[in-house]
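Moving on to chain A:
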Amino acid sequence: MLTVAIVALVKVIVVLVIFLLMIAYLTWWERKLLAHFQVRLGPMRVGPHGLLQPLADGLKLLFKEDITPAGSNRIIFTLAPIITFVPTFMVLAVIPFGKSITLFGKSIDLIISDFNMGILYIFAVVSLGVYGIVLAGWSSNNKYSLLGGLRSSAQMISYEVSLGLSVIGILMLSGSLSLVNIVNQQDSILNWYIFRQPLAFVIFLICALAEINRIPFDLPEADNELVAGYYTEYSSMKFAMFFLGEYGSMINASAIATTLFFGGWQGPWLPPVVWFLIKIGAFLSFFIWLRATLPRFRYDQLMRFGWGILLPLALLNIFITAIIMVW
Partner candidate 1 sequence: MVPLSYYLFLSGLIFTIGVLGFLVRRNLLVMFMCIELMLNGVNLFLVSLARKFGSMDGQIFVFLIMTVAAAEAAVGLAIIIAFFRNKKSANVDDLNLMKW
Partner candidate 2 sequence: MLNYINSLLAIPRGLLVTFKHLFKPAVTLRYPEVKEKLPERYRGLHYLARDENGDEKCVCCGLCALACPSGCIYMEPGENQRGERYARVYEINELRCIFCGYCEEACPVGAIFLGKEYEFSNDKREKFIYTKEELLVPLPGEKKV
């Protein structure tokens, strides 16, 4: 009992630390890569090639003045960043990041909790993340924030439907809701679900982009129309929490996409954990690449695209999968 608890605790701590480090260096990587896409250099001053930039940013944010606007709802205003930030951590609990290893004569699974309904759990936790944004928008007592919050909640609810439906094809093929089983089924590259569910992958990717508010779906925080959307009024550590939450959910989206479609930690030669990190990194770079390329959607286009194109496509995907399975 005690050893189980200790092992679990160690796993949680290690995963959290690595996750936070990844978030920190994701901001650096994004700035750097984006700069090179735009034929610039990006951060160069703090440390060699700006490697200590995340540290400097963090310190700067920590020492900024923490402002709570007058007329805002103080409790909810403080609560909102926490609500956006915590679910991103909770998603990590069910993502397998490696084959089980043997340590001190004990076999340890490289997953925090092998919950047999991993995918449903992820959806449950992710759906709670909307509240942070909505409440932040509402409690700031600011028109831009409220508009940003409303927009984002509408966007997230709309795209969550297609996101859920796009995964159902995989669930039908795998016959399991456990992410561990899904990864184990993709043992060779031909068994990766991207090849068996290409349409689902495209829908999943688009919906995931919309869920994590990345360009081209960054309407909630559209800088040039809404100042900064729902976090216009936020400063200092609270702003940092939104920032962490956003980049954390970006990593989560990559991790889930990797697990579902790209065989998770499966791969030859290299250790499984390394493969997992490489695949996540590729996804993150792809997101940044998209940011460097695509313009933002208009709001009505966004809604029409979500309900009019993605949802029918997702349903069609389920339909085709069912037909092929029964055949």
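Note that in this section contacts are C-beta pairs under 8 Å (C-beta built on N, C-alpha and C of every residue); 3 or more make two chains touch, one makes a residue touch a chain; residues count from 1.
Inclusion criterion for the candidates: all candidates are chains of the complex that A comes from, given by their letters.
All values reported here derive from a predicted model rather than from experimental measurement.
The candidate list 1 or 2 contains one chain touching chain A in this complex, and it is 2.
Across the complex, chain A meets candidate 2 through its residues 33, 35-41, 44, 289-290, 292-294.
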